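Structure below; questions to follow.
A single protein chain has been omitted from the complex, and every remaining protein chain is retained in its original position.
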Amino acid sequence: MALPAPVLYPPFNILRLSHAELRVADLAWSRAYYVDLLGLQITHEEPGAIYLRAMEERGHHSLILRQGKPGVGTLGFKLFSEDDLDRAHAWFRLKGLRCGFTERPFMGRVLEAKDPWGVPLEFYATMDRLAPIHQKYALYKGVKPLRIDHFNLFMPDVDKAVSFYSEMGFRVTEYTEDAASGRLWAAWMHRKGGVHDIAFTNGTGPRLHHTAFWVPTPLNIIDLLDLMSTTGYLANIERGPGRHGISNAFFLYIRDQDGHRTEIYCSDYQTCDPDLEPIKWDLKDPQRQTLWGAPAPRSWFELGSTFEGAALVASELAASPIVAP
Amino acid sequence: MALPAPVLYPPFNILRLSHAELRVADLAWSRAYYVDLLGLQITHEEPGAIYLRAMEERGHHSLILRQGKPGVGTLGFKLFSEDDLDRAHAWFRLKGLRCGFTERPFMGRVLEAKDPWGVPLEFYATMDRLAPIHQKYALYKGVKPLRIDHFNLFMPDVDKAVSFYSEMGFRVTEYTEDAASGRLWAAWMHRKGGVHDIAFTNGTGPRLHHTAFWVPTPLNIIDLLDLMSTTGYLANIERGPGRHGISNAFFLYIRDQDGHRTEIYCSDYQTCDPDLEPIKWDLKDPQRQTLWGAPAPRSWFELGSTFEGAALVASELAASPIVAP
Amino acid sequence: MALPAPVLYPPFNILRLSHAELRVADLAWSRAYYVDLLGLQITHEEPGAIYLRAMEERGHHSLILRQGKPGVGTLGFKLFSEDDLDRAHAWFRLKGLRCGFTERPFMGRVLEAKDPWGVPLEFYATMDRLAPIHQKYALYKGVKPLRIDHFNLFMPDVDKAVSFYSEMGFRVTEYTEDAASGRLWAAWMHRKGGVHDIAFTNGTGPRLHHTAFWVPTPLNIIDLLDLMSTTGYLANIERGPGRHGISNAFFLYIRDQDGHRTEIYCSDYQTCDPDLEPIKWDLKDPQRQTLWGAPAPRSWFELGSTFEGAALVASELAASPIVAP
Partner (left out) sequence: MALPAPVLYPPFNILRLSHAELRVADLAWSRAYYVDLLGLQITHEEPGAIYLRAMEERGHHSLILRQGKPGVGTLGFKLFSEDDLDRAHAWFRLKGLRCGFTERPFMGRVLEAKDPWGVPLEFYATMDRLAPIHQKYALYKGVKPLRIDHFNLFMPDVDKAVSFYSEMGFRVTEYTEDAASGRLWAAWMHRKGGVHDIAFTNGTGPRLHHTAFWVPTPLNIIDLLDLMSTTGYLANIERGPGRHGISNAFFLYIRDQDGHRTEIYCSDYQTCDPDLEPIKWDLKDPQRQTLWGAPAPRSWFELGSTFEGAALVASELAASPIVAP
């Protein structure tokens, strides 16, 4: 199958990914991990939930931790305007997908919707705005997270996922093809002008593979590794550090005790040109994963977080040929 | 005066700044400076002209060096589509400003236009696309420039400049106000989601203050300083390194022998939210220039490159109260 | 005058500089500055005094802050053995200089001595040893100081200072000569194999110009600048960041509210070869101070901390020809 043509005038204008809600078994443990260790800033805390933002974000939150059965509550996206929100509503209804307006704290109108695989999405145009803290350097700690960068999802049929998200205006920047079948194995799609706001990887899904946060430089990632490995978080380090072939970003993958994976990420490239040519990678090229050649561990290919209420479907494609033994 | 409200649905869609043409007295000298010292890549070379791109750019060029009387030939912007180009044409004609389609090598249709101060602009939707080189690490050298980031212009009336460029869809991210007069002293305006594609600073103008290139980390700027100061370019270092208060970026300013100033720049922040609140700075706050307190030298406030055919007008505002003695 | 020949078999074996005692007017203020801001670790605290070490040090302290009239209590040096301590005692007595054994907390035998200018020195072979903390990354903060690196003193006669300290085995690595008089303007002298344990700069003296701490990379210095400039310590930044011509180190100079100057320093070079050729610099070469050309501010040439009981003598040489205006 070929990549779908980019949809340059989508039915509604998604600006960027915005936030995720993670359900966690032990909020106190997760607070220590995301706040004290990683350095996200608390913007609201109540029994059962903590709202967080990264250092350069002015929207109220980019991560919600909610006490509960481990899983993913929602993936949030910011739209350009309230009109876009109405257009999104109409579009999801036309598609016959579940959707409806709801209330959320700290946000204006919120459209809840499910994608065809049952992934819980939410769209909004207005969220409470907070005063800047990016120059309050005394608050920086941990890995110095600057902003949420992207979501990555396991999907049982990446071709179909890319088609669906293309219709919403996401554009492919890089992709991996399974040469044998000619089918997509993975694709990276963006709205905000970086390599991705959302990516899809072949596998049993839908599941959230990871949420990524952008940090200033690779040295912040090295600092985090030193910190994690000497403060009891050694087992939470999963993969990296390394340079991705795809995206060219410097990365580290870590997993919390509920299995939620976070990518610490920096230094991809600008992609806002609508005539940007997607870069194609071969599934058999180990440098697509890590430019320096090290394969990813098996857990990285197999483990992810489930979405509440979404039934899992196995992929028809074979597993990745390149896995660390 | 107040900041103009952002124009969220502009008459045509400017994606980003794209390129500049600099006229230089000695092309061989400039080649050594921009190519061998800074590390820009030659994409075309002919008698009298050199076309350059930075490492992650896939458009044919972001800088043209042309032998001639020192000055600035044009400032280029990429539009979203050919339709936008027609709309831009109509808009400039409605404004009664000089404009017209022209031919350029390596580009599709090009609209030449003058802003009200005579700044030569050019707009296009299509430029030759080149193969990616961002992972050809053997080509990286000098300061490892990744992409063109912004233009900064001296303007005699920043309020009026901001109004005019706002109409084209540029949105203010940060600005300096002269508290005495209530007038804008400087403003940073973006299209592509960073702190700026174009900025205006009070002063005799129009003149180009600088063109900026984005680099990976502050250490690349330190490397460039070490290199310049030991290879005969010591006198070309003008200001820095430092952290700007405005934009929060890490910076260095250097000037070529024709007086063209380049800013080496990294680590500002994401600004794509249309409800992003502009940050206001006081003209008397030295940290707006350099967060760490060091004032800029007099040359930085006074010297710039002229645009061919644009008459200079003095500013009515007083000079900056904070200049290095 | 010529540099003295290095004394390869000195009368006693000084391993390295070890510690300084600074008298401070407000111990609480200094605690916030050296501990919370810079990141030194408290190893002992009592009314009127705080003992500090840097992250890779295992000796009990490298800095003592003592409540009192601002000034410098002592400069400490570690000797190879107790025998060396006896030899040092004999040598100072032979020289007719004041010296004698004394008691200090956390240390074995301590020899107090005055150099010919009245600088209070102390020598020891044994200090309490503490458990390593260099891999306790949760403790790293501020500029992440790793170890004390050197002292720098204003001296009224650098030629004589260099002669005296040469006899004790310090070897010159770099020096600045006043071409007009042929006299030394400054010299850097080492024992431990870096560019210096102690340096002498021409000026009214003896006074302590600064104490330096070594940090991992230039990015830690940039982090400190960001932190100081946004937490009320802007006025304590004096000079830098920059690369020294002399020593090739990356540096920042800051001053506490008592006027004690600290250099934050990294990346000089290995000097343990006894046949290392000293590097000569011309007093008129601005790159000796800052490789990138920026001159030092006047305060840097004029201000220093006095030693208790040492009478000040003016230098006969003219002031530095290169001072920031």
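Order of writing sets the labels: A, B and C. Residues in every chain begin at 1.
Simple rule for what comes next: a residue touches a chain if its C-beta (ideal position, glycine included) is under 8 Å from a C-beta of that chain, and two chains touch if they have at least 3 such contacts.
Computed from a prediction, not measured in an experiment: that's the story for all the values here.
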Of A:126, A:163, A:204 or A:287, the residue in touch with the unshown chain: A:287
Candidates C:134, C:160 or C:183 - the one touching the absent chain: C:134
Omitted-chain contact residue, chosen from B:163, B:230 or B:299: B:230
Residues of subunit A (touch criterion as defined above) contacting the omitted chain: 217-219, 222, 225-226, 228-230, 234-235, 237, 241, 243, 250, 287, 291-293, 325
Touch list for subunit C against the chain that is not drawn: 8, 15-16, 56, 58-59, 78, 80-81, 126, 129, 132, 134-135, 146-147, 192-193, 216-218, 245, 248, 267, 269-270, 272-277, 279, 291
Touching residues on subunit B - with respect to the absent chain: 135-138, 217, 219, 223, 226-227, 229-231
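To be clear about the criterion, only the chains that are shown with their structure count from here on.
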Most distant chain from subunit B by Cα centroid: C
Inter-centroid spacing, subunit B versus subunit A (mean Cα positions, whole Å): 32
Subunit B-subunit C separation of Cα centroids, rounded to whole Å: 44
Intercentroid distance (Cα basis), subunit C paired with subunit A, Å: 50
Residue list for subunit A, restricted to those that touch at least two other chains: 135, 217
